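Single-structure report; data block below.
With one protein chain held back, the other chains of the complex are shown just where they sit.
Each chain gets a letter, A, B and C, in the order it is written, and its residues are counted from 1.
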Amino acid sequence: MKTCAIVGASGYTGRELLALLARHPRLRATVVMTARPGAAPEPPQFPGEPTIDALDLARLRDVDGVFLCTPHGAASAIAQAALAADKRVVDLSADFRLRDPANYQRTYGSAHPAPELLGRAVYGLVEHQRERVQQAQLVANPGCYPTSVLLPLLPLLQGRLLDANAPIVADCKSGTSGAGKAVSERTHFGNVHENFLAYGVGTHRHAPEIWQEAGTQRIVFTPHLLPVFRGILSTLYVTPAAGVAADAIRSALRERYAREPFVRVYEAGTPQPELRCVQHTNQCHIAVAASGPLVVITSAIDNLVKGASGQALQNMNLMLSLPEGDGLP
Amino acid sequence: MKTCAIVGASGYTGRELLALLARHPRLRATVVMTARPGAAPEPPQFPGEPTIDALDLARLRDVDGVFLCTPHGAASAIAQAALAADKRVVDLSADFRLRDPANYQRTYGSAHPAPELLGRAVYGLVEHQRERVQQAQLVANPGCYPTSVLLPLLPLLQGRLLDANAPIVADCKSGTSGAGKAVSERTHFGNVHENFLAYGVGTHRHAPEIWQEAGTQRIVFTPHLLPVFRGILSTLYVTPAAGVAADAIRSALRERYAREPFVRVYEAGTPQPELRCVQHTNQCHIAVAASGPLVVITSAIDNLVKGASGQALQNMNLMLSLPEGDGLP
Amino acid sequence: MKTCAIVGASGYTGRELLALLARHPRLRATVVMTARPGAAPEPPQFPGEPTIDALDLARLRDVDGVFLCTPHGAASAIAQAALAADKRVVDLSADFRLRDPANYQRTYGSAHPAPELLGRAVYGLVEHQRERVQQAQLVANPGCYPTSVLLPLLPLLQGRLLDANAPIVADCKSGTSGAGKAVSERTHFGNVHENFLAYGVGTHRHAPEIWQEAGTQRIVFTPHLLPVFRGILSTLYVTPAAGVAADAIRSALRERYAREPFVRVYEAGTPQPELRCVQHTNQCHIAVAASGPLVVITSAIDNLVKGASGQALQNMNLMLSLPEGDGLP
Partner (left out) sequence: MKTCAIVGASGYTGRELLALLARHPRLRATVVMTARPGAAPEPPQFPGEPTIDALDLARLRDVDGVFLCTPHGAASAIAQAALAADKRVVDLSADFRLRDPANYQRTYGSAHPAPELLGRAVYGLVEHQRERVQQAQLVANPGCYPTSVLLPLLPLLQGRLLDANAPIVADCKSGTSGAGKAVSERTHFGNVHENFLAYGVGTHRHAPEIWQEAGTQRIVFTPHLLPVFRGILSTLYVTPAAGVAADAIRSALRERYAREPFVRVYEAGTPQPELRCVQHTNQCHIAVAASGPLVVITSAIDNLVKGASGQALQNMNLMLSLPEGDGLP
């Protein structure tokens, strides 16, 4: 039995990790702490829930792996401490996703707090970085939107199946848990229920992350806020390269992911993926359809599982040499 | 005081019309009937609601205008009777939207029931057909998705502000009331709540209607089902013509609609339109933003009002020489 | 045309009043202000909405009536100013609902800010206080829960139709708009959606208000939070007096409210009232059914209309000698 710490356990991703680890046969959360220095321990919110201890970096020495479920900016200092103690670290914040500190500063509005660590971080989109993750000491867990966009897109870009000059539209819709647990106007029930809107048009922080991993800025990313709690559905519009049909794109994706347990590419003629197909699972479901001059690709994930805590656990399993699917529904 | 009939009053659009007419100062619903020949009258669903009479075409003689809130296919016969009695008719079904009967047959899967009337029908997108509507005896009320797509798009196409060869993406999201009141797997609470999906990808019946009115098939239309009751938000991705910036597109739309009471184009820097801005109103709210190589246009309507019964009333007001905005919130 | 001021116009009840007044034929909101002294004016939240001016008590001199849509505690000072200027005042807060200042202090945790006004305030449950409201200068608009409980209960208590010793259960369920527009843990989407709970069991502030008006503390009131925005459904369990059947209770209510435009008591055999029957209306719908030894009475209102702004307008109409139903859907 290996052990891990969850730092920042009171937020949505921390709680989701706790729930996943409760069923993990080989990894146990033995240290469960807040992320805010000086913050008091938090008693259980409801009877039966765990207490969240005060932050104590010394306790990271007692575990094999460390999950950082902190806001961006706060993760770096804790990562430094954990790495100094030679622990494996999966950071669920955005701190280590952008390789270029200038890009980080442009995107997040402040200087990177630990640029010397950027070179050591592996971008943990497991299906595309498995070997590097196995060797990594620090993994940047991908953002939720980027996960839903990159899984269908990367094989097509790598296989040169798309028109190299045409823009790619990524029209993405997320449940509110992506906005986190903190109260805000944006997540007030009266502003979400029976409502829908686009936000961050042309300016969202996940665009540079998508561009970095895709190797192109031709991707036009628009997020929207759904009146649901869990799930992202991304609708991608791609222009095939000359002579490439929707069927070839589907086949390429099916072949690429045929042996991946957490990615499922639908056959032609199957219904569209729905959020309910993937909620509470670590799956990404993908469908491909022709529509006039374009090909429409839809991709569904649970933003809290494959888009956050599930993928983080997948990464940690690899880093600790455990079976990759352990603890993942 | 003028009078009108509502045929097919038990569905969502019929009930919405009844609610709007209850506050109309110059038009009263004096005939309220089912659309199904031979169907029994329907008692009020709840105390205080109106009784819906059995269908009796002879009663259409007693009114000035007739609203047809029937399924497609069923409207034509009733329209013929009403036109024979020299009444003004607004058809909320799809029967008279496509001008070409072959297009109707391809799209709706059966021969058009009254092709001789097609030439008399005016497509009632008021802001673009006001004068023809005023003269019309038969108006085809636009579909909900087409209304939300065409209002922002037509001025750009007419003004040659878009790249004439690039595809246009219309990623549209609708509440469930667009699927009507009949029970179905698709609208079961358990299949909608906390869920989201695309449907009809590349095959939806509103695409030929959009193509006809836009004059181009370059528009790639994808509908999605939102877990809300009312509202459509359409996110359009357009490629500007050379030298045209997002600001010019916004300015063109603001100028085009400056004197239209039911279309509002947001200034730069304003928040994105939300469904709640337009629910229970006859408004279409539109915003324009640059995003990389494309311009993103969002457009919000209430599918039951501007996308159906409100626009139908706007048309009828014009046809009966009443103030266009009477009865419209 | 008469004029009124709305103080505290940015909250849910203020906005609802603005929407109602937009259709009022004889009363116009000419002064629209925040309630917080020193607060800056608020620009429109969305294009087309009104600006909310800074608080300026001098402007109350220019109107006929004043609506106070402020938190409890804040209304008293503004009410004093308005009454000093001889204006009619409807206070939607709780400041003037409890006649006994000691009761106010027990319930709201601080001394009453203007006890000298308590004697002038009329409790504005219109159907039971119409004549006093017509004469009143200051009306305390009833709470949302008390409105839904007292309308069905008062005629039964007054008619001695209930066992005078048995407890009365008021199990009440409200949408989240009752909790107001301010952000809070309680109204975070993630804490409301797909959730339900009781709160304030045995301790809610509306219980003393119900007890005062009903003249008895035998009423056991339990509020619950529904994952809806608008509406209250109250389920009351009463023990009939000896020899009184459910039918007699229903008949008594039907007779009592037969000429009231905003209260509808269902006949036997009718479906149960639903929130959707009363949302966006000023109606209270009531049904009565036998269930073993008790009689179950359900009562539905829109908490923002009959439970707040609609009833406030009904009161103001009476105070200004306007038709009682003006502006009320």
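Note that a contact is a pair of C-beta atoms (placed from the backbone, for glycine too) under 8 Å apart; a residue touches a chain by one contact, two chains touch by 3 or more.
This one's a predicted model, so the numbers in the text were calculated from it and none came from an experiment.
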item	value
Chains on display which the left-out chain touches in the complete complex	A, B, C
Absent-chain contact - pick from C:Ala111, C:Ala164 or C:Leu197	C:Leu197
Selected from C:Pro25, C:Pro167 or C:Gly325 as touching the chain missing from the view	C:Pro167
Hidden partner interface residues of chain A, rising order	23, 45-48, 193-194, 264, 266-267, 270-271, 273-274, 277, 280, 283, 285, 329
Touching residues on chain B - with respect to the absent chain	12, 176-177, 181, 183-185, 187-190, 192-194, 227-229
Chain C, residues in touch with the chain not shown (by the definition above)	167, 169, 171, 173, 191, 194-199, 201-202, 217-222, 224, 226-231, 233, 235, 237, 239, 272-276, 279, 289-294, 296, 298
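Throughout what follows, only the chains that are shown with their structure count from here on.
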item	value
Chain contact graph, described as a line, ring, star, complete graph or other shape	complete
Chain nearest the overall C-alpha centroid of the shown protein atoms	B
Remotest chain, chain C as reference, centres from CA atoms	A
Inter-chain centre distance, chain B versus chain C - centres from mean C-alpha coordinates, in Å	37
Distance from chain B to chain A - Cα centre to Cα centre, in angstrom	39
Centre-to-centre distance between chain C and chain A (centres being mean Cα positions), rounded to whole Å	46
Residue numbers of chain B (touch at least two other chains)	194, 273-274
